[in-house]
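Subset of chains shown; positions unchanged.
When the chains are written out, they are named A and B in that same order, and each has its own residue count from 1.
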Amino acid sequence: MGRTNQFPSLAILVLVLVLVLVLECSATPISKIRAHPHPCKRLVFYFHDILYNGHNSKNATAAIVGSPAWGNRTILTGQNHFGNMVVFDDPITLDNNLHSTPVGRAQGFYLYDKKDIFTAWLGFSFVFNSTEHKGSINFAGADPLMNKTNISVIGGTGDFFLTRGIATLSTDAFEGEVYFRLRVDIKLYECW
Amino acid sequence: MGRTNQFPSLAILVLVLVLVLVLECSATPISKIRAHPHPCKRLVFYFHDILYNGHNSKNATAAIVGSPAWGNRTILTGQNHFGNMVVFDDPITLDNNLHSTPVGRAQGFYLYDKKDIFTAWLGFSFVFNSTEHKGSINFAGADPLMNKTNISVIGGTGDFFLTRGIATLSTDAFEGEVYFRLRVDIKLYECW
C-alpha cells in the first residue's frame, strides 16, 4: 500500500520539475548574467592602409575627407590629428605581407578623436568574396591606436550571418604617416 | 519483485534526464552554432535620397559634407566618388512613390569607399512615428550600390526594442546623380 502511493508521488515530483524547467526555458535567460563563453569562431587577418598624401594617388587606399577648421585634407592635422576623418578601402590579407593575394576588402572610416594622444573611432566592414569566406563582418568601436584594443563585432551577413563578438586590433607596423598595417584577431561568440 | 524495482529505476532515469536538461538550459547556448532561423518580423520600405547639387536646396534631402582633397562638396568627385561622405534625412514610404505619405525618416550617412567601383558604407536609422510603428531601427554595413546586398540591423528602440537582423538593400531607381531610391527588405531575427 505504501509503495503503490509512492509511484504517483514520484511521477508528480517529476512533472513539477518538468514544469519548472519549461518555465525556466521560456523565461529567456538573455537578461541574466552569463559566464564568459569560448568563441565559436576565431579568425586572424591583416589589413593595409595607404593614406593619400598628395603624391600617391595610384597606390593610396585611404583619403582624409574631413578635418577641423584649422586643418586641411592632404596632410594630417596637428594635435594628434584630432578631427581628421579618413575613408578607406584596404586589402585584407592572411599574413602580414601587403603583396599577398587579398581575401577581401576592409571598407569604412576612422576618425581621430582625441587631442592629447592618438585615438580613433572606427566603423567598417570586412567584405569577403573568396572561396573560403563569403559575406561581411561589421565592426564599430574606439581604438587607442598605439595599444592593443578591443572593438565590437556588431553584426554580419552571409557566412557571418547575425554574428557578434570582439575584435582585437593592433597596429602591426607603420611607415611615416602613410602606411599602416593592422592585425585583427576576431573572436565570434554567436555563430549561426 | 523484478517489476517493483523497475519503477524506481525508471523514475531515476527521468530525473537524470531532467537534470541534464536543466544543465543544458542554463549553459546558455549562445556561443554554439545555430541553424538559420526564420525571421520573427519582415518589413519592406523604400527611401528617397535627393542629393544637393547646388541648385535644389528646397527639395534636397541629402548633402555632401566630406570629400577628399581633390574634390569639393557640391559635385560628387571622380574615381567613383571615393571619399565623399553624404548626410541624409530621407522620407520612408511603403511603396516606391516619392510622393506617398512618409511613414518615417531615414537619417544618417553614407560614404563612397571604393576607388574602382561604386561602394558605400552606411550608418543610419529608420525613425518611425506613425500609427503603425513607433521607435527606430539602426543599420550599419557595406553596400555595393549596384548589386543587392545585405547590411546588419544592429539594434532598435520602441517597437523594435533590442532587435537584430539583416536588411537587403537594392537601388530601385536613380536619376543622374541626384535622385536615388532604395528598397529595403528588413528581416528581424530577434523580437521582444
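Just so we're on the same page, a residue touches a chain if its C-beta (ideal position, glycine included) is under 8 Å from a C-beta of that chain, and two chains touch if they have at least 3 such contacts.
Not measured: the values here are computed from a predicted model.
Participant: Fill in the total copies of the single sequence across the complete complex, 2 being in place.
Facilitator: 3
The definition used in the following text is that only the chains that are shown with their structure count from here on.
Participant: Report the inter-chain centroid distance for chain A and chain B in whole angstrom, where each centroid is the mean of the CA atoms.
Facilitator: 17
Participant: Within the complex, which stretch of chain B touches chain A?
Facilitator: 4, 7-8, 11, 14-15, 18, 21-22, 25-26, 28, 30-37, 65-70, 82-85, 111-115, 119, 121, 123, 140-142, 144, 149-154, 164-166, 189
Participant: Give every residue of chain A touching chain B within the complex, in rising order.
Facilitator: Spelled out, the residues of chain A in touch with chain B are 3, 7, 10-11, 14, 17-18, 21, 24-25, 29, 34-35, 37-40, 52, 54, 57, 61, 63-66, 72-74, 85, 87-89, 105, 107-109, 123-125, 127, 135-136, 138, 140, 154-158, 161-162, 189-192.
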